[in-house]
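Read through the structure below, which is laid out as structure tokens, and then see the notes.
One chain of protein is taken out of this complex; the other chains stay put.
The letters A and B name the chains in turn, as written, and every chain counts its residues from 1.
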Amino acid sequence: MATEALVELENVFFARGPHPVLDGVNMRIPRGAIVALMGASGGGKTTMLNLMAGTLRPQSGQIRVAGQDLKTLSEEAIYSLRRQMGMLFQHSALFTDLSAFENVAFPLRRHFRLPEGILRKLVMMKLEAVGLRGAAGLLPAELSGGMGRRVALARAVVMDPMLIFYDEPFTGLDPISVGIIASLIKRLNAALGATSVLVSHDVEETLSIADHGFILAGGKIIAEGSPDALRSSDSALARQFLGGQPDGPVPFHYPTQQDYAAALRDSRSSGERF
Amino acid sequence: MAFFDFIPQTGRRTLLTIPNLGAASRFLLSSLWNIFNRHFSMQQLFRQIYGFGVRSLILMVVAAFFTGMVLGFQGYYALVRFGATSALGTLVALSLLRELGPVLTALLFAGRAGSALTAEISSMKATEQLSAMEMMAVNPLAWVVAPRLWAGIIAVPILCAIFDLVGIFGGYLISVPVLGVDGGTFWAQMQSNVTFSGDILTGLLKALCFGVVVTWIAAWKGYTARPTAEGVGNATTLSVVTASLTVLGLDFILTALLFS
């Protein structure tokens, strides 16, 4: 990690109500890399993306994007920083009343006054890159899940961002679409000279394209390194996660005070309803 | 026991309501303020006025016409016992201008446009469209919420003026040609007892307040809905119920303030 860091998190603490989601996270995302952020569901991965995008603010700690401390930026400045970010949402989040073309054109129309001809070229270029130039006129409802996600990907990169976030890009897709999306992420990152942050619990697919991985558990980064280093990690937690073992340091049972046998006895005597 | 639970529950709800009200007010003000945001679009505003106003027009006209006719009938049978049918025009006009016009317009608007607004915003939230917008550096308050709020605020008084006029016309049609009240007396009495600023404009001012409240509640319920299918449904129902009750309650307060 000798290269310059585009995103840095320093001792970030974030809580929803009384439950801490992130408990002192330190992280450096090098410029130009594809970084994978893995962890159990509900472990705060999406929260971290939101923190980096400035849609959420941490209770304490520092987040620097491109050298700027997000805490010191005004709402205005964060909005203008976001024009250099793109995000692919888990459910595509396409505007349902606009065609695929208009969806991709949306950020351009909002931020620039481009002549229709140039706008058309820019949008078609991105749609071509995801292989959906032919679907430009279709509405989101007429697209399959995989196609919808590719249109959303075209929209996320249409402003040529320096930083692209992917929130669970592989979830709910067939194997062919997963392969397409994975290769697109790798190609786009190289073509745009961007930095990508990939949030996923799809271990194999993610590690196959990532340069660097982080494993998040219990609100902390428990392991990091190159995919090979992670695979040979000796941390029990990392091994459990990467190996997909049902029980281990992350317990199978949700914590309870009561003994199972005692619970059975009690429910019989008190007639507790479930 | 259930009765005694009622008291702390009311207290807890009140304590939850106050910060909610504060957040909702901040939401309203910053959305309205976003008319100055560079992402506020006149085209979107017109689109929403079209959706809220033009497409509610037929509903309003039909409702107003029947309301006016019923007022004419009922007023006539009440007044004829005292030989005071000459006051029928005044009765129809004042009832519509001061109360029925603004209130019925607002209630119909809450059902017709408010519910659609809540459903739209909440499902945009549930499908992450609002978050996506934010990530594309477009403030959803400016692009989605502000045009809708302003459209409601503009459309409701206009709908109310049309409601008043059509209602009075409906009342006239029943009173004069059907029930045989003298047409000259009908209008003359109405004109000498209705004042432009005191009755017509205050009625429209009421409608303006209702327009703010109904669209505010609808947008807020949509914006804070739980992002699930069930959440969208709940928010839509709650939006209509809350907006209707608020309109009726607010009507009482406004009447006491404006017409006393």
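Everything that follows uses one rule, which is that contacts are C-beta pairs under 8 Å (C-beta built on N, C-alpha and C of every residue); 3 or more make two chains touch, one makes a residue touch a chain.
Here is the rule we go by: contacts and distances are computed from a predicted model.
**Student:** Mind telling me which option in "Outer membrane lipid asymmetry maintenance protein MlaD", "Sulfurtransferase", "Transcriptional regulator" or "Cytochrome C biogenesis protein" is what UniProt lists for the chain we can't see?
**Tutor:** "Outer membrane lipid asymmetry maintenance protein MlaD"
**Student:** Sort by label and list the shown chains the missing chain touches.
**Tutor:** Counting the whole assembly, the omitted chain is in touch with B.
**Student:** Of the residues B:Ala24, B:Ala87, B:Ile174 or B:Val232, which one touches the chain left out of the display?
**Tutor:** Residue touching the absent chain, from the options given: B:Ala87.
**Student:** May I ask which residue of B:Ser175, B:Gln189, B:Thr215 or B:Thr236 touches the chain that does not appear here?
**Tutor:** B:Gln189
**Student:** By the contact definition given up top, give the residues of chain B that touch the hidden chain.
**Tutor:** Contacting residues on chain B, toward the hidden partner: 43, 46-47, 49-50, 53-54, 57, 82-84, 86-87, 93, 97, 154-155, 157-159, 161-162, 164-165, 168, 187, 189-196, 199-200, 204.
Here is the rule we go by: only the chains that are shown with their structure count from here on.
**Student:** Distance-wise, how many Å sit between the C-alpha centres of chain A and chain B, to the nearest whole number?
**Tutor:** About 42 Å separates the centre of chain A from that of chain B.
**Student:** Could you please specify the touching residues of chain B with respect to chain A in the complex?
**Tutor:** Touching chain A from chain B are residues 39, 127-129, 131-132, 134-139, 143.
**Student:** Can you name the residues of chain A that touch chain B in the complex?
**Tutor:** Chain A residues touching chain B: 53, 55, 79-80, 82-83, 85-87, 89-91, 93-96, 106-107, 110-111, 152, 155-156, 159, 165.
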